[in-house]
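A short write-up of the structure that comes next.
For this view, one protein chain was removed and the others were kept in their places.
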Amino acid sequence: MALTDHQQREIAEARADSRPTLRPTVPALEEILYEPLPVLDHGFVRVVDYMGDDAAVVQAARVSYGRGTRKVSEDRGLINYLMRHRHTTPFEMCEIKFHVKLPVFVARQWIRHRTANVNEYSARYSVLDREFYVPAPEQLAAQSAVNRQGRGAVLTGPEAERVLAILRDDAARTYDHYLWMLNEAEDGNAADPDRAGLARELARMNLTLNVYTQWYWKTDLHNLLHFLSLRADPHAQYEIRVYAEAMMEAVRRWVPLVYDAFLDYRLGAATLSGRMLAVVRRLLAGETVDQAASGLGPREWRELMATLDRS
Amino acid sequence: MALTDHQQREIAEARADSRPTLRPTVPALEEILYEPLPVLDHGFVRVVDYMGDDAAVVQAARVSYGRGTRKVSEDRGLINYLMRHRHTTPFEMCEIKFHVKLPVFVARQWIRHRTANVNEYSARYSVLDREFYVPAPEQLAAQSAVNRQGRGAVLTGPEAERVLAILRDDAARTYDHYLWMLNEAEDGNAADPDRAGLARELARMNLTLNVYTQWYWKTDLHNLLHFLSLRADPHAQYEIRVYAEAMMEAVRRWVPLVYDAFLDYRLGAATLSGRMLAVVRRLLAGETVDQAASGLGPREWRELMATLDRS
Amino acid sequence: MALTDHQQREIAEARADSRPTLRPTVPALEEILYEPLPVLDHGFVRVVDYMGDDAAVVQAARVSYGRGTRKVSEDRGLINYLMRHRHTTPFEMCEIKFHVKLPVFVARQWIRHRTANVNEYSARYSVLDREFYVPAPEQLAAQSAVNRQGRGAVLTGPEAERVLAILRDDAARTYDHYLWMLNEAEDGNAADPDRAGLARELARMNLTLNVYTQWYWKTDLHNLLHFLSLRADPHAQYEIRVYAEAMMEAVRRWVPLVYDAFLDYRLGAATLSGRMLAVVRRLLAGETVDQAASGLGPREWRELMATLDRS
Partner (left out) sequence: MALTDHQQREIAEARADSRPTLRPTVPALEEILYEPLPVLDHGFVRVVDYMGDDAAVVQAARVSYGRGTRKVSEDRGLINYLMRHRHTTPFEMCEIKFHVKLPVFVARQWIRHRTANVNEYSARYSVLDREFYVPAPEQLAAQSAVNRQGRGAVLTGPEAERVLAILRDDAARTYDHYLWMLNEAEDGNAADPDRAGLARELARMNLTLNVYTQWYWKTDLHNLLHFLSLRADPHAQYEIRVYAEAMMEAVRRWVPLVYDAFLDYRLGAATLSGRMLAVVRRLLAGETVDQAASGLGPREWRELMATLDRS
């Protein structure tokens, strides 16, 4: 992640300019406001604005007139209750806005979350930077043999070297061709005056899916937590999970009571089906139950045993 | 609109507590933050939080690193362009949260706007206040003869008096019965120890649709403008239009450049169908066109003439 | 639920008119298409259209070219997997449209589910029927002493009689006044030629919240199941739960494999927090755990014991 001098100056200026407000503020989040949190080789997540705090969740749940803070212990109890019983609307009363730089194939997964506001850098309008994601060697994983959409062991030796070379070379070559087709000089004129240059909206199609794009992405806390519950999960692809983890850090600073409740009632939780619950009850009653006697399929049985730490 | 001492104190405390922030702030909106703007006989609209400003629209459209302010004149030009060409996503980057007190029949219209976050005071959980909307005499309109969902002339004389008496008496009687069925004393015990008291979730069904409820309502600027374009329109029912008008005042203070663009390109604008445009072109070419020759139906013809100030 | 002759004839005509289609069809659901399923004293739910079937979920998950049916057993396995792992988008590929008649206070809860399409009968435009919900005596419950938004024991004796009388009388009186204020005769003229009559959009505010309204309500299967998981739950208010139960019957006929998966993985399931899971693991390891040693609050402990059938 290399910001230009101009970009760094813009960020520094924004951070230098403190103003008074009557709104709720969260000093722990303000500490990192506008600052890029590095992700992958060239990406980042920056918090660029936020609305509300832990107390705003409580305030909305109570439809109160003031800012809504009573005692932290009371707020914690109510927030835990709301999270446990899936009263989701009070969490929608907080809002956060991120600026994210990310590879296009990650952006394609991310955008499937529809309840968010997005402004993406337009490659119809502007020229994309020469930046591509190339996995670190320890992320160069083989296809999983057991999970059709998962990773297996890390590639090593000549195969790993060749894969990295391919990813680097193909990205570089297609990008060079992209620039050649655009035929734009720094000053906006044609690089080669004898050629017209291909329209930007067409030339971009020659780029590979690991090219970086960027966007503003804004959502409410409820939908952010839903995003994080799916994308900070170990089953999520590594390349989006690291973004989710950077955002978790922002949530921890922003709404610490909600964050704790989220860890316990979402990320650390497990949903047991009716038949799984029946098995647990039989086990607790001292019965010996194996898969055949459980009424569960082999896959569900394994999932249950893993959840109960009995595998 | 009568706030209790406790509510007034909560508002005063929130307004007294200024804090530093690195986020964009809007002093003109902070001036009225938390303050109830009176609407109808007992209702209000209060801005309780906001995110972003005019510059945030520009910043998102440019996916920029800093706060995005250049010159006001450039920002105005870009905002006008975005509004005119319906580039809606940059306007989604601003967010506002209102606390609203409103009659239930108005809330039923309002809630049809789905792209907002809502927390309503729960009459399953709490007891509603003794407050009902009764129209001011000048709003006591007859059914329109020409528009099935509009108003005609104002009622006067004994009919008006009788209508007002009915609205007041029925609201009061059903509310008295509501309290009697609840059988709750101030201290939470039964008012009449010989009766169990009806569940709140049932007793509320005896209230009339002009009883006041309240909610927190949060939305982004694009969806707020869409709401206002429908509800600040002369065809909207008066009782919701006055809420829209109070919110227009908040928008004017919050994002003055967007507000100006909204007035010109939305509220003051008109959409002409292909056939209407054809008529305008013929008129501009000096042709005399009447309804029969226009290709428009009588109703559309009248609408076009009204738009062109020729009726 | 009393339909007029005209309404019954319209339904009979729609049911008599069979046509060929190349789309997937579900005979078990067609059996009740257009037929009102009675709910409460005057309400109903009718399925008026549907799109897709169990196979359409599978077809979308596989992005296949044909109709997607292989073997039922394979489809069941995939549907169970999708439901268990919350792959929700394939369930969004089925759509259903209901016509519902329901009391206004139920409609107010229902409408909070935003991801649906709604067309409601307009009381600005038309006159509402003289129909109100009055609970059956066995539903006339006292306020719960332990749950602020729940019901306790059933009211009996004179209190019950008085409550029923109030609900009936107040609904009748406010409705009579509504008609008087409207002053509309059957033929569209004024009932009393000496009075102008109040606008419909105003007169309706005098009605009580148990008056019946009706709407078309259309949603996809995923969002329908989410609605049902909240509203067919024992904690939902009885008056909306009975609608959810009627819709469950429609789901059972429409997509039987999805229905079974929903019963096991949603309605019959329980989510255990991280700390609850830790308690279960300790119990399974033979440890004796009480609330004090569990790390759970008293309320969570009770919820966990109830889930494990140990309370």
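For reference, chains read A, B and C in written order, and residue numbers begin at 1 within each chain.
The rule is short, and it goes like this: a residue touches a chain if its C-beta (ideal position, glycine included) is under 8 Å from a C-beta of that chain, and two chains touch if they have at least 3 such contacts.
Note that the coordinates shown come from a computational prediction; the quantities given were computed from them, not determined experimentally.
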Option touching the unshown chain, where C:90, C:103 or C:135 are the choices: C:90
Given C:118, C:164 or C:284, the one touching the chain that is not displayed: C:118
Residue, one of C:10, C:74, C:192 or C:233, that touches the chain absent here: C:10
Options A:31, A:74, A:159 or A:233, residue touching the unrepresented chain: A:159
Chain C residues that touch the omitted chain in the full complex: 3, 6-7, 9-11, 13-15, 17-25, 30, 33-34, 48-52, 56, 59-61, 63-67, 89-90, 92-93, 95, 97, 99, 117-121, 214-216, 218, 220
Contacts of chain B with the absent chain, listed as residue ranges: 77, 80-81, 84, 89, 112, 263-265, 267-277, 280-281, 283-284, 297, 299-300, 303, 307-310
In chain A, positions touching the absent partner: 103-105, 107-108, 111-112, 114-115, 118, 122, 124-125, 133, 135, 139-144, 148-153, 155, 159, 163, 166-167, 170-171, 173-174, 177, 180-182, 184, 195-202, 204-210, 237
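The working rule: only the chains that are shown with their structure count from here on.
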Arrangement of touching chains [line / ring / star / complete / other]: complete
Chain centre separation (chain A, chain C; CA means) in Å: 34
Overlap residues in chain C, where contacts from two or more other chains coincide: 112
